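With one protein chain held back, the other chains of the complex are shown just where they sit.
Chain nomenclature is as follows: A and B, assigned in order of appearance, with residue numbering initiated at 1 for each chain independently.
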Amino acid sequence: MPEARAKIVPWKAPQLLEDYPAWPHTPSGRLVEGHAAWRLQRPLLDQSLCTGCLQCYLLCPDAALAVEAGALAVDLRLCKGCGVCAKECKRSAIQMVLERS
Amino acid sequence: MKTGLQFLAGNEAVAAGAALARPQVVAVYPITPQTTIVERLADWHANGELKCEFLHVESEHSALSAAMGASALGARTFTATSSQGLLYMCECLHYAAGGRFPIVMVNANRALALPWNIYGDQRDSLSQLESGWIQLYASDAQEALDLTLQAFRLAEDPRVATPVMLNVDGFALTHTYEPVQVPEPAQADAFLPAFKPAFHMDLDAPLSLGFSAGPRDNTAFKIHQHRGCLAAESVLEEVDAEFARHFGRSWGGALEPWRVDGAEAVVVTLGSLSGELRGVVDALRAEGLKAGSLRLRLLRPFPAEALRRALAGVRVAGVLEKNVSVGFEGTVCSQVRAALHPLGAAAPQVAGFTGGLGGRDIPAAELRAVFLRLLEHGGTHDNAVGWIDPGVRDA
Partner (left out) sequence: MPEALSKNLSRLGLGADEPFVGHKACAGCGGTVALRLALKALGPRVFVGVPAGCMSAVAFLYPQMAFGVNAMISTFAGTASLLSGMAAAVKALGIRDAHVVGFAGDGGTADIGIQALSGAIDRGDRIIYICYDNEAYMNTGVQKSGLTPLGASTTTSPAGTVLRGATASKKDFFGIIAAHGIPYAATASIGYPHDYLRKVRKAAAVDGPSYIQVLAPCPTGWGSAIDSAGELGRLAVDCGLWPLREFEGGMHRLNRDPARFSPLADYLGQQGRFKHLDAGMVSRLERQRDERWKTLRQWEEFGKQAKPGQLPIAEEVVP
């Protein structure tokens, strides 16, 4: 489940001062938005070609690739469409396709 | 470390106070005239008395940066500096204050280059009033020791959560000897228990510290910070009252008035000069002249309301500092003027005086002359600096 890795909970700026932390420190790992809107293209995985080498998993800058139910899957909330995974895959198991509008 | 009544230099008293506070991390870098503080701490550390992590940092910027790293994990931290070192860590001063790290740092007040000068004046700390640190000024060795202990309680109070800079006059206080009561460790522990941080990096509850806040959010954090600093004035009084309960000595919070009641002319000052000033006030009073003096122990937060109350009814206030804000007037003078302004027509007249730059002595006769000038001419109608005994004159 992507949610297990990165919980994204929308946030609105507080109106009351007391609802801001009293200092510029806050619990780690809190995400309020993903980056799907950055994408011009998204990765399409052909599982039949995948050898499980994990090069795409290692090189993804955004931790958007993860193993789910025994296969690699893309978390589309996090993927920015950089294409590094497709470039790195020696078996061409990943193709970048344009985002539809 | 010897306890009880000791004959100590100001720096040794500060070192004793710092050691008694049981800092867990001490960042050490030498600079005249602070050096004997860190040397004394090094002695106690080397013979196993002071149990702490003793970091020989390679610059003052690193001293405060390391102190922040330690404080971020919830360790009680201490460091000391002066003059050029204070300026070298300037970026970190703002950083520590904005980050609300309860670090205590002693600054040995010293002149700033250029020209080079290692002797005492007050330009270094006064040039850093905007940094967000609480600023205290001690006038003798006993107070320096006591305020060092008080500073930790003040900084660590979650209502304050602001680093404290304790200023001691270079050479005049750091290197002169006085009888000082050094508390027993058990006494100090009872007054200052172990540090309970309001926030800290925690492996069970990870924290992201020192984040970026953009145009939408930045002001909220600065308001929080501003109020935390302001709260220090009343918390200092609480801490001082608590100190009195433990040690039988009280210092009295933000201001130290001397014969201000019924005074016509009051000289406002910082630090150890106040001792000399009290003698001059007493002599003038004996001649029937209504003189008084007022020492600002707390300069940040600025005790504006307390100052207005203390100087109510005084005809003229002279502000005497070992500093000038080049291109205008004395920094403390400006602040006193601003604090008195709301009194309107009832505000005392103000005149600013600068002396003692680069360690130049201010003899009692010069202090007496300041009072006579105030009593005769009142305040100034411009922001001209009254130079005390500059040692030169115009052609």
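Structure notes:
Definition applied: a contact is a pair of C-beta atoms (placed from the backbone, for glycine too) under 8 Å apart; a residue touches a chain by one contact, two chains touch by 3 or more.
Keep in mind it's a predicted model, so treat the numbers as computed, not measured.
Shown chains touched by the missing chain in the whole complex: A, B. Contact with the chain that does not appear here is found for just one residue of A:Leu44, A:Val67 or A:Leu98, A:Val67. Touching the omitted chain from chain B are residues 24-25, 27, 52-53, 55-59, 61-63, 65-75, 77, 91-92, 95, 201-203, 206-214, 217. Within the complete assembly, residues 4-6, 8, 11, 24, 26-35, 38, 47, 50-55, 58-63, 66-67, 70-72, 78, 80-84, 86-88, 96 of chain A touch the chain that is not shown.
The definition used in the following text is that only the chains that are shown with their structure count from here on.
Centres computed as Cα averages put chain A at a distance of 51 Å from chain B. Chain A makes touch with chain B in their complex at residues 13-14, 17, 20-29.
In the complex of the two chains, the chain B residues touching chain A come out as 98-100, 161, 198-199, 205-211, 213, 216-217, 220-221, 223-225, 228.
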